[in-house]
Structures are given as C-alpha cells and as structure tokens.
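One chain of protein is taken out of this complex; the other chains stay put.
As written, the chain order gives the labels A and B, with residue 1 at the start of each chain.
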Amino acid sequence: MTTPAWPHLEGIAYGGDYNPEQWPRDVWDEDVRLMREAGVNLVSIGIFSWGLIEVREGEFDFTWLDDVIDLLHANGIAVDLGTPTASPPAWFFATYPDARAVTKDGVALGFGARGMVSHSAPEYRTAIARIAGALAERYADHPAVVMWHIHNEYGVPVGEDFSAHSVRAWRLWLQNRYGTIAGLNAAWGTAFWGQHYEEWEHVGAPAAAPSTINPAQKLDFARFTDEQLRACFSIEKQAIRAHASQPVTTNFMANQHHGVDLWAWAREVDIVSDDHYLWAADEEGEIGLAIAADLSRSVGGGKPWILMEHSTSAVNWQPRNIAKRPGEMARNSLSHFGRGADGILFFQWRAGRSGAEKFHSAMLPHAGTDSRVFREVVDLGAKLSRLGEVRGSRVNADVAVLWDFESFWAQDLEWRPSEDVGHDERIRAFYERLWRDDITVDFALPGHDLSRYKLVIAPAQYLLTQADAANLTAYVRGGGTLVVSFFSAVVDENDAVHPGGFAAPLAEALGLRIEEHLPLREGGTAEVAFGDARLSAGVWQEDLVLTTAEARGTYLAGPAEGQAAITRNRLGEGTAWYISTRPDAAGLQAVMAEIYADAGIAPAGTPTGVETIVRHGDDADYLVAINHGTEAVSLDTSGFDLLTQEEIRGTLVLAGGDVAVVRLPHAADGSGR
Amino acid sequence: MTTPAWPHLEGIAYGGDYNPEQWPRDVWDEDVRLMREAGVNLVSIGIFSWGLIEVREGEFDFTWLDDVIDLLHANGIAVDLGTPTASPPAWFFATYPDARAVTKDGVALGFGARGMVSHSAPEYRTAIARIAGALAERYADHPAVVMWHIHNEYGVPVGEDFSAHSVRAWRLWLQNRYGTIAGLNAAWGTAFWGQHYEEWEHVGAPAAAPSTINPAQKLDFARFTDEQLRACFSIEKQAIRAHASQPVTTNFMANQHHGVDLWAWAREVDIVSDDHYLWAADEEGEIGLAIAADLSRSVGGGKPWILMEHSTSAVNWQPRNIAKRPGEMARNSLSHFGRGADGILFFQWRAGRSGAEKFHSAMLPHAGTDSRVFREVVDLGAKLSRLGEVRGSRVNADVAVLWDFESFWAQDLEWRPSEDVGHDERIRAFYERLWRDDITVDFALPGHDLSRYKLVIAPAQYLLTQADAANLTAYVRGGGTLVVSFFSAVVDENDAVHPGGFAAPLAEALGLRIEEHLPLREGGTAEVAFGDARLSAGVWQEDLVLTTAEARGTYLAGPAEGQAAITRNRLGEGTAWYISTRPDAAGLQAVMAEIYADAGIAPAGTPTGVETIVRHGDDADYLVAINHGTEAVSLDTSGFDLLTQEEIRGTLVLAGGDVAVVRLPHAADGSGR
Partner (left out) sequence: MTTPAWPHLEGIAYGGDYNPEQWPRDVWDEDVRLMREAGVNLVSIGIFSWGLIEVREGEFDFTWLDDVIDLLHANGIAVDLGTPTASPPAWFFATYPDARAVTKDGVALGFGARGMVSHSAPEYRTAIARIAGALAERYADHPAVVMWHIHNEYGVPVGEDFSAHSVRAWRLWLQNRYGTIAGLNAAWGTAFWGQHYEEWEHVGAPAAAPSTINPAQKLDFARFTDEQLRACFSIEKQAIRAHASQPVTTNFMANQHHGVDLWAWAREVDIVSDDHYLWAADEEGEIGLAIAADLSRSVGGGKPWILMEHSTSAVNWQPRNIAKRPGEMARNSLSHFGRGADGILFFQWRAGRSGAEKFHSAMLPHAGTDSRVFREVVDLGAKLSRLGEVRGSRVNADVAVLWDFESFWAQDLEWRPSEDVGHDERIRAFYERLWRDDITVDFALPGHDLSRYKLVIAPAQYLLTQADAANLTAYVRGGGTLVVSFFSAVVDENDAVHPGGFAAPLAEALGLRIEEHLPLREGGTAEVAFGDARLSAGVWQEDLVLTTAEARGTYLAGPAEGQAAITRNRLGEGTAWYISTRPDAAGLQAVMAEIYADAGIAPAGTPTGVETIVRHGDDADYLVAINHGTEAVSLDTSGFDLLTQEEIRGTLVLAGGDVAVVRLPHAADGSGR
C-alpha cells in the first residue's frame, strides 16, 4: 500500500467544509447541485460527527455518511474525510469524566463547546483509534475519498492540560527526556527558589502557583503538550494506515496559533494543510495572510499544500468581524495559490443556522445564491479551473526569516525585561518590509541549511542553542548576510542565559558583546543617527561593546546615548548586522536598503500595493499578480494570462483589485524574480 | 380571602427600608419620632432578618419583630413585611452546604455577603416555605402589615447556578420543554461541533468549557434560571396566601438588571415595585430613571406601582458614587411619580454604621437630622402628602418601544458580528430622543397588541419569532408606523438564523432583504446622505437589497458606499422604517423628525431640560413637570398646583431645579399630551 503525494483529483482543489448532518436530507440535493455550479471538486466532511456515527460506545451507524459520500461521488465531488476526534461525543465524557482537560486552576472543562478532552487520557486514545480505524475500514476503498483529515486544528481551543492523566504522562515524558532526576534538576536550575526534586513523583505540571513558575519547567510543558497532541495524531494515522492508503493531513493554523511546532508536525503529515483567517482589525490583513502561506509552504519543505479553510467574507469570533470587500476573497485565494497552495477550500460550504458559528460567512451564505458572496464563489471556481497546469510547481526564495516555535514559547514566558517586546511584532515588521519590496520569503529554523539564501533574518530568536548559533555563524562565514534583531540568542534550550552573557553564542558572528539590556519606558523613543539619516526607534536599547563590528547607527538619546545602535560585522565571506532597537517602519526601510546591498538583493520595483509571486514548474514558470490597490497598474511581463486566456506582450495591465496568473517562459536558473 | 389591589394606606406611600435590628432599642424610638416628622407612612422591614427570627432550624423568636411592628403601628406607620429569603442564615449553609450556588468554574460560593443560595436546592425551597409561612401566620392579621415583600431583587447578586441541584432541575426543565431528546437536539442544533445527545443525563449546564458553548443551550439556561427564581417566588407567595390576604410584591430592578423577565414576573405579583439607582457616571441619569419608571409601569400593564428603593443621595457600589445635588432627590421622586409610581420609598431609613453599604446614603444620614439630606426628606414627605388625590391615575402613551428580555439574553451571547452593538445603547438612543422631545413612552413586547400606538420602535429586537414578526407586520399593515434598527429579527427562539437570511421575517414589512452585515472597524464612521442633510453614523452598515422599500438615506462611504442606509416602506395603511446603521444623536433627531410626521406625532416643544408627564385620573388629569435645568422656565398650562396649592392661569413658571404637579381640567379623549 503506497500513499500518493497528492489526493486523486484533477486540477486545483476547490471546496470547503461540508456539514450535511446539520440539514434535512432534501437540502443535500440542492447542496451538490450548487457545488457543481460553483466548480467545487473537494469537500471535507465528518469533522464533528463522532456522536452521529458512533452513537454509543462501539456502536456505529454509517448510514447517513454512506449516503452523503455516495451522493457526492455521484456528482463528481471528492471527499476529504475527517476523523471527528476534535469533539468526542457526550457519551464519551459521561462514561469517562476523568478524560476531560483541566485548566491550570483545576477546573475540569465541560461539554457544550468542543475540544475539552485530555489528549493524555488512555480512554481517549483508545477511542480515537477505534473511530479512525472504523472510518478507514469502511471508506478505504470508496472512490470518493481522496484524503483523510485527522482531527481539527490541533492545539485549539485547548492545548495545555493539567488533568491527572496529563500529569502522569508528563512525568514519563520527563523521565524519558532527562533519564535521571539529577538531569532534570540541572536542566531546570531547581536550585533557584528551592525547587530541587528527589523523586519523579514530586514533579507536577506548571499549574496555579503563587508566583512565576520555573521557566524551564514551563518550556518543557509546552514541548510536552505539543508532543502529546502529535502522539494522538500518530495513533489516528496508524489506525487509518491499517486500512487505507489515501494521503493524510491535519489542518494547521500557521501564523494564528503558536502552540504546536509545525516544523515537527509537517514531517508527520502527507500533505500540509492550513486554516487561515484574516485579522479584521488589521487593515493590511493580506500581509499576515502571506506570512501564513509562506510558513505553510516552508514547514512542508516547499511542497504544494492545501488551504484547508479560509472565509468567503467575515468570520464570527473577533471583536468586530469585517466582511470582505468585493474581489477580496479572490485576491486572498490567489495569494495563497501563488505561495504554493494547490487547493483553496473554505469553512464552510453552507452557513449554519445554529450554533456558535452562525455568523461565520460561507460559500453559500444565509442570503442564498442571489448574493455577492455566492456569485464570487462561482467566479473563483471558474478561475481556479483554469489553473490546473500550475499544480505542483514550486516557489523559490532568496531570503529566509527565522521562525522557531520553541523560541516563541520561551520568549512568551513571564518576567522578561520588557512587555513591549514580542516575536510576532518583530517578525511582522521585517516581513512587512520584504512584502512591500515584493521579495519572496521562506521561513526557516536556525539549524537549517541556509546556504541557499542570500539573506537570513532573525527577528526574534530569543532562544538559540550553541549549535544553531554555530550554524548561523558558519552561514555568515560562508558568505551569507545575517540580520539579528535585539533580544536574540539570550538563552539556551533550557531558558538559561548563555554563559558569557546575552548573545554570547553570536559574539563572533556579530563582532560584539551585550553588556546590558536597556528597555525604554512606555512609549519612549529616541533617534538613531544612521549615515546621514535620523531614524526614530523605540522600546529597547542595549549597552553594546563592539569587538570587530563597526557602528552603523548611533543612539542620539536614551540610556545608550552616544553608543552603537546598529552594527555591521564582516566575518569570512559574509556580513552580520545587529539592530539593537526597534526602528519605526521608515527607519527599518533605510536599514534594510543597506542590508539588501550587502546581500546582493534588489527589490523589483513593483508598484505599491501589488504583490507578485512566481511559481516554478517543470515546464513553465507562472507569475501570480495581485493588485490590492484600487487603481490599475502596469507590470512589465510577457506570457499567457491563464485567467483571461489572453496573451500578454510586455505589459500586464492589472485593474484595481484584480488578479492575474501569467505563464512565463521558463527561467533557466530557476530563481525567484 | 380577597387580595386588595393596593396596600391599605392613605395617599402616596412614603418611606423606606428599615433595619431596626442593626440598632439598639433606644434608637427605635428616635426612629419613629423622626419618621413621623418626615411624613413616613410605610416602611419595609425584615428583609435580611432570617437568622434573627428563625435562630435555629425550625426555632422561631418573633419577640423583637413583634416589638418593632407594634411600635410602628402605634405611630401610624404601616409595614411592608419582608420575607428574609434573599439571605439564608449561617446555620442553613452549615446544615446544607450543597445548597450553595456554584459558579461556572465550580466554586461553591461562601457565606459573608448575601444571595449565595441555589434556588434549585430542595432544602432551600422547604426552608423558604417555612419562614414565609411562619411570618404570614403570625402577622396576617396585624393591622400594621399592609403588604408582603417577598425576597429581595431576584437575580442579584447571583442568578445562574451550576450546582448539582441546579443541573438536576435543568434536565427536568429541558425534558418538560422538549419532550424528547430529539427535540432538544433539533432546537439546539447539536449537529454543530458534535454536540449530539442520546441521553438526558448527558446534558449539562453551560459551565466552564474550552470555547463558546452552544448558544441555544445558554439561552435556555437563562430561561431556566429566570423560571427557577420565579418558582421560588411562587412557593413563598403560596405560603403567605395560606394565611394572609395583603397584596404581595417583590422589588424589581428594571433597567438595571436584565436577568429576569419582568413581563412574566409582573403577572405573578399583586403590585409591581421597583428599585432604581442612578448611574453616577451618566450626567443625565434622569433619562435612565425615566426608562426604568416607564418599564415598571409597562410590565404591570399600566397599573400604578411602587418605587420600592431609590437613594436620597449617593450609592456605594459604583466606581465613583456621586451625591445628589440639592433638589435632585425630589426631581427623581416626582419623575417616578409622574410615570405612575404611587409610592416613593428609599433604601434606607437610617444609614448603617457597619457592613458593605455603610457609604450608601439614607433618609437619616450619618450626619444626622441637621443635614441637607434630612431636610429634603422632610420636605419631600410634605410634598407627597399633598398628592394623595393623584393616586390610581394612569399614564397614556402614543409610542411603544420594544423591550424583550429574551432577545437581550440572546443578543448577549458570544461571537456576535460586532462587540460595539448593544441593546441597551440602542434602546437608550431612541428613548433619549423621545425624552428630549418630551414624548411619553410605553415599553412593549413584539407580540403585544400594539394597535393603540401611533409609533412602535424596535431598537434591538435581535431575537424575533415568526409569530411576533407577523404581529409587527400586521401592525404596519393596519396603519402603524414601525421603526426597526439594525441587527433585528436575526434569529428565532433558539438563536437560529431565520431561513431566508437576516430579518427575513420582516421582509414584507420592511420591503427589503439583508445580504450581509457590514460592521465597521473600531471607531469607524461614515456619512449618510439623508434628504439634504448629511448624518454621521458608525458601528455598522449592511448590504441591503430593496424590494418595495425606498431608500431615504444613502451611505456616502464605508463598505456599503452608494447603497441604501435608511429605508421607508409603505405596507397597507402603514409605514415601516429601517435604519441599518447607528446615526449619532443629531442624525437620529433628523430621522426621527420624519418618522414623527409619518406617525402623526408632534413634539410639544417643551423647553430643553424640562420633563412633563400627564397622569389621567377618573376625575382629573395631572401634569407633572420637572425642571432639570438651572434656569426658570415657563410652561403654557392652567390648573391648580398641588404642591404650592396655587392656581395656575395660563403659565406655570417653574424655577430652576423645581417640580410641580398641576391638576388639569380632565381631557375628554384621555390621550397623553
């Protein structure tokens, strides 16, 4: 039994979550008819249907699911079949009340929402193997079923679990990690505050405590939590593989939830899939979208992936849920597509009348087919149907931005120098600059082989092991350009400050040492002299002592007045920059301009508000162009516009809000634009 | 045994809560002497005295209460006798620890405050029947006792209860409501998020959960909570009725607490009574007061009611407790009186030295009798003593504003399109406009017979059943003028979106359908062209598709730019307006001016800051006039000023801050002014 690399489907996958169990049977017929009208070729079903399939423990009723799958198949719509394990049924919790997740305050979470289970509970693990196996056994050979969708958004709404089951599993996990209790004491630094352990049985989860809990303990608990979730995934995957060979995925929440380490998860799935929702308060949500899409591609090693969920218009769980503007759904979809998604799916097909998500938009909204949203859904289906030849092509990038979940977990612990410092903000700031310069980005871990990148940026690498620091240093020495932002390389894998002081592992690469962090008071800013310019910068300064680095920016005020703010160090064939403060957007632009020059990167000069990405196929390259502005723009390009089916000769005119996918002559070198 | 419609009292009731058990015996004599000086004729006693009457379970000591009641009676002061069931004694909770209310996080609430009981606990229900019965038996025939005051402010401080007693009762309540578990599954839409139930025993209360709980479940739990409280009331009333015939009340918190459905409660009491406290941060607290008073009158079907509690000056539980200004207490009292209150009582007679409410003002303040407050109390007593002939007269209104607790409960559930939308704000905005135009208002349910009103406004009818929508449609067709604000008629009684989309049940009345909600970002506003005017409006827009309606206002910016913002639809003999955004106060004034014209309503042109209401008696009408401003005003009226005992001939001059009650010649048509 071999697993195909992609679901058995023609062209680009298009569709969404489909929950027929929420509707009377006669609605199903209308559903499939309208799906066909919209060009839907793939739907995800069964994701929350456990209690309707296994109606009592061990007692299965597949009737309605058989009917749905047959109906879809008869209409040429393939099925991404969910395992419903994100929401065990009422009978499960009534039978196994101890299998509920418990908060850090000791509250066992109750039924009525979803996701309340303890992933460490043996009864849960038994139950998910049973239901996943039963589904796989029944539908392994059904021609409609082209993919398995295990669980849903691992880690939300609940990840950490302080139940007795969890604590038992945690102690075993620690024994496995550290071998001896002395090893744990050393790693956690338990001599601090009298936290020494003599017995494994005395070690608890980091639950409610009177003060800040040992940070190494909390960091390990985050690792443990991530691994417990992944263990459950593996149980399900194994149960499926006992019967079925279709590819397996689970839907990530890249750039929206940091509780699971997507680098590790991506190794476990056959196909990366991602859910992405715009953050409505962000008037440039397309930048956050691009981050999520690039991350989804990057964790999968560059392979095509599936956008498993996004929204046709507003979501329902934000403070203010802003509807998408006309054309925005297509622009969003094409940005995902351009960044490597070969499937564009939505939550969900038909807006549900009941339940907590009734105000979430859908492909078929409450207003019905005579609506802007449905018309745009039909149009998008038509567009995607013309893009089948692009499938499987890849995206290349010259720039890598470091993205390390373990470092995020460590940085998010309590009692840091300044609450104004955040990894998300720093990553967004650098990414945003690159996005505005229309430069395509990969994300990477600091231990990855980075030699293929002209530029590597570490916006928020608070935790950096000695080994990874050595890797970055070697990257520089070998000719790379490295940019490190402040509060990086501070601690090792146990959240212990590196011997030698902050950033000591990067001392050679950066050519400096850091005597002291100098966070500013709330709202404080100071100017930095940078060449002839004066940059405004805030939040943070540092007391830098330069060894081999040169000062390229100097503080004109603040606690480090007169000292180096931004430095540049030559090492071997390469260059390393250090930015010890938070420049504003204009300031970062000025700094990055010089860094680009070091790295041999030149922004393409794409018009403002226009986003382009190139996908490289075996036979052709494809320019995906998205105009986020309201005015028409002209792009210098030639080729064949797959959407309009028109030949482009030198100039692509892209109307305000419009998108284009242009087949280019194949570039010999395979590089990005 | 028949129950009189009003307590056996002369004239307007005047007094307050009296807690003699907090004071030595010799203070009581001073109390009654000063009560007489102040014109007090009714006091509420015993409201928190359970433990001092039933000193151990089943063991009663009425000595002190006998003394107090006799003393009051000897001084001509009638008694509103409380049942002390809002605060069971320490022995009760020590004996029945499981009868404590439990929070959604599972914390059993402790003693030391008040209101910690589970209203579903059988032991509590037994105990309240016993104490209420014992009091009724002893004092049924005491001539001082003219009314029974059951419990205190049902629903505060605790309404919802997640104890085991509550969960048991909840399951029975659900069985009674739905009959079958399939009925519950259908009503709650449990196919969503895998919430299907096979057994009643698996259904829990909406306690702590990892994410948003099923909204229909929460809405039903609100209904259940309300009904559990009312069941306790009924137990007490029945225990009293076994012995006594005086009228029974319980003090509501109209416009301050929305946890109980006052429409249902008003059907159970013999006399509506209300507690009202100004919200100090509101510099026009008199508008909120008027809402509360009109609501108290309306839920009682227009019958006179009693203001059971208000304050002589500051309260003690707000962030900043602002003292009333000289004369403000009288203005507040007369506004309640004008809006139908035939009793004006305070919390409390004498300021308590100890306990959580020591900083609450009282009729006799800490400063004693030589104080502004006490002098005003005496003056108010004198004023009210001249108003006895007004008792029993009624208030008529041409305008009804819809006020529906069930809809509030539903709208307050989680995950709505925008957190900037609130029913209180919308009701206040429309009511405030009517108040400034000095137009008297009734509140009503959407299912009421509305035919007597010229204008009906639905500021916040998020939940609207098909039947109630039909009632509103019939009201329009029959010649009424209906105004509907946005985010109305969205869901049915199970918080399920209406088939056909938002507001579909009002599609005929409004002449439009709503494709999509378009909430704005935080602070966002846009102009609306309305006739020649440009209105500023914020929070919300909608994508309207007009069928028979005409656009009267058009968005000049925002997501619905160029589309209809405010519409008017003719149906049958009537007119229905729809306002799909939140105009600012000036904007609403402009819109309402046109709506008044449709409804045949003309504001009286009362001077700014002056409030007038007319009470209609069998023999005369009475103009109650209140000048909230600091300057004297002139009102065109004639009659006899009951307060000054002077004849008014054509012009009533009302000094700044002053009040008047003028006996008018009886209007033949019985209409409001």
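Operating definition for what follows: a contact is a pair of C-beta atoms (placed from the backbone, for glycine too) under 8 Å apart; a residue touches a chain by one contact, two chains touch by 3 or more.
Predicted, not measured: the structure shown is a model, and the values here were computed from it.
Participant: I'm checking contacts with the chain that's been left out. Which of B:T3, B:T63, B:T126 or B:N316 qualifies?
Facilitator: B:N316
Participant: Sort through B:L174, B:V248 or B:A351 and give me the one touching the missing partner chain.
Facilitator: B:A351
Participant: From the listed residues A:Q175, A:Q195, A:S245 or A:Q589, report the one that touches the chain absent from this view.
Facilitator: Counting the whole complex, the residue in contact with the absent chain is A:Q195.
Participant: Just name the one of A:P4, A:G58, A:G76 or A:G106 that touches the chain not displayed here.
Facilitator: Residue touching the chain left out of view: A:G106.
Participant: Counting contacts across the full complex, list the positions on chain B that touch the omitted chain.
Facilitator: That gives, for chain B, the contact residues 19, 21-22, 48-52, 55-56, 84, 86-91, 93-94, 101, 103, 105, 107-116, 157-158, 280-281, 283, 313-314, 316-317, 319-323, 325, 351-359, 361, 365-368, 371-373.
Participant: If the hidden chain were put back, which residues of chain A would touch it?
Facilitator: Listed in rising order, the touching residues are 105-106, 188-189, 191-199, 201-217, 414-420, 491, 494-497, 499-502, 513-522, 543, 559.
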